[in-house]
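My structure is below; once you've seen it, I'll send some questions.
All protein chains but one are shown at their positions in the complex.
Here the chain labels run A and B in written order, and each chain numbers its own residues starting at 1.
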Amino acid sequence: MSQFTGNHILSVNQFDRDAIEKVFAVAHSMEPYARRQKRTTVLDGAILGNLFFEPSTRTRVSFGTAFNLLGGEVRETTGMSNSALAKGESLYDTARVLSGYSDIIAMRHPQAGSVAEFAEGSRVPVINGGDGANEHPTQALLDLFTIKRELEYNGKGIDGLHIAMIGDLRYGRTVHSLSKLLCLFDNIHFTLIAPAELAMPDYIIDAIENAGHKLTITDHIDGRVEADICYQTRIQEERFPSQEEANKYRGRFRLNQTIYTKHFQSKTVIMHPLPRDSRMEANELDNDLNSNPNLAIFRQTDNGVLVRMALFALTLGVEDLVAKYERDVVWYTNKSQ
Amino acid sequence: MSQFTGNHILSVNQFDRDAIEKVFAVAHSMEPYARRQKRTTVLDGAILGNLFFEPSTRTRVSFGTAFNLLGGEVRETTGMSNSALAKGESLYDTARVLSGYSDIIAMRHPQAGSVAEFAEGSRVPVINGGDGANEHPTQALLDLFTIKRELEYNGKGIDGLHIAMIGDLRYGRTVHSLSKLLCLFDNIHFTLIAPAELAMPDYIIDAIENAGHKLTITDHIDGRVEADICYQTRIQEERFPSQEEANKYRGRFRLNQTIYTKHFQSKTVIMHPLPRDSRMEANELDNDLNSNPNLAIFRQTDNGVLVRMALFALTLGVEDLVAKYERDVVWYTNKSQ
Partner (left out) sequence: MSQFTGNHILSVNQFDRDAIEKVFAVAHSMEPYARRQKRTTVLDGAILGNLFFEPSTRTRVSFGTAFNLLGGEVRETTGMSNSALAKGESLYDTARVLSGYSDIIAMRHPQAGSVAEFAEGSRVPVINGGDGANEHPTQALLDLFTIKRELEYNGKGIDGLHIAMIGDLRYGRTVHSLSKLLCLFDNIHFTLIAPAELAMPDYIIDAIENAGHKLTITDHIDGRVEADICYQTRIQEERFPSQEEANKYRGRFRLNQTIYTKHFQSKTVIMHPLPRDSRMEANELDNDLNSNPNLAIFRQTDNGVLVRMALFALTLGVEDLVAKYERDVVWYTNKSQ
């Protein structure tokens, strides 16, 4: 049992540094199960309501997998076109009904604030899997968990970190949430690289400055960026006032092996919230980085399973029982490699 | 083993009073599992084919949850647009194929009679989850089970019950099926409150009268209605000949706390098949009833899980083995409250 037991996970704002460190400690303890070195059935009989009123294959499957890895079952729904919500049912009613069918709910919905509204009607804990432009706390936590792990590998910690955030910092929900979490730590250096049109919002800038962190703002990558982490995002050209305007920026926020070598340290970890668009001529993260060992994008998604397992275990109060219901894995697996 | 073992559940017409009471006794025995006081794995290894050729999130999830709570697995399909049925395959072929993949099937389909036709080709028991305007027997059973439980709480039984049914009694499949089931009991008083255009069909009226029950018919709520149960339904305005005609009835079949206090007893139980449309100005069941302890609408959906668990257990012949495969629940839950 912990402060998490029985409670909702709706926003990064509800986390302080202690809470984050608790989540990360539990996430770390989940690794043997995620890597199939051991099997646990601690949640045998528990049911996750995996309610994706807005489709998102990977987030949905990641939540479902995390619950299965703890021994639980998953009932799910995808899309809203045929749901009672589309027929005018209130989120309160939907929550009252669907929370009767499960022990915990992971929910995504296109409308900002909808998950919190749903949670008020729910009789079981609700984890926000993304509510429009508002919040996606498990993404922010998995990003920060990835940073912690990658830096540990380089012998460092989050305190004192230098992170460069590149691209669309205005609309990118993930960089906002991650910045908020980083503000809880000490002595962070934020280098924000974005076109003026897509600059980081003022309230995040204020939060960074009020917390006493170091801030560098620029509209292009210039010279050496001595960052530990390069967090790249997607630039959507349709967000510029005109195609001419967009063309001016094309390629200036791109990252490939040549640009990486020129501007970053040899150990700078490359992150991205995914998916990256491989159709563009000059996309934000070229495939020639795939063989770069510092490309952490797939370790991010792997870490998402650990973080979601941790949140389920904490919310359902079983974080100390996981190992008690452990057994051997008998099938072939290469997850431990 | 019982009369249910290995047989289909297709229609309320196949139930007599003894059968209903058997289902309700088993449903009652499911409560510790549905409330997560205990876990059972009696159906460990069994597979439910949850075939929703017409989408219905809550009914689908309710069936799936009920099966999971007995320890079984769920394979499911939603929608028909990509199914072989859409490519001209007969229901017989579909049934022969899909029944090879599961131990029992719950099926919804938009076409009346389709589930019975499917059942003829199926090699495993089929439970009708709604076939268009025709039948939705598990809804009728959960409604009656709710009535029984709510009345027990008030120290009464189904025999001698006074039920008011309000709204669209013509097209509302649920009130037809519920009326049929109630006719199997003794000395029921039906008060039917509906506009003439949406009156209860003659064959239900005949059934009520032939069974010797008391019948009151009116087109508006007037004075005190001394009902034990107020079963409210949705009025769909598009079913009236004109908007002017619809406007004449607007609000006359609405229920809110003021109307409830004026017309009903302080213990009258409020039921509704859900979903209720919260977009309308004067909807059929106002949110101000949410704090009324007699509002049973969410107990109805909870009871649906118990009734579906009972039907699965009876159909698969394990109703006496459930407790034998019992174990403790170790995670946090508030389902027992």
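The rule we apply is simple: contacts are C-beta pairs under 8 Å (C-beta built on N, C-alpha and C of every residue); 3 or more make two chains touch, one makes a residue touch a chain.
Model, not experiment: these values are computed from the prediction.
K.L.:
Hey, which of A:V61, A:C183, A:I217 or A:A246 is the one touching the hidden chain?
P.N.:
A:V61
K.L.:
Decide which residue listed in B:T5, B:Q111, B:Q265 or B:N292 touches the omitted chain of the complex.
P.N.:
B:T5
K.L.:
Need a quick check: the contact residues on subunit A for the chain that isn't drawn.
P.N.:
36, 39, 41, 55-58, 60-62, 64-65, 68-69, 71, 73-74, 78-79, 274-280, 287, 290, 298, 301-302, 305, 327, 329-335
K.L.:
Tell me which stretches of subunit B touch the chain missing from the display.
P.N.:
1, 5-6, 42-47, 49, 73, 75, 77, 82-84, 87-90, 92-94, 96-98, 100-103, 123-124, 315-318, 321, 325
Basically, only the chains that are shown with their structure count from here on.
K.L.:
Taking each chain's centre as the mean position of its Cα atoms, how many Å separate subunit A from subunit B?
P.N.:
That pair's centroid distance is 40 Å.
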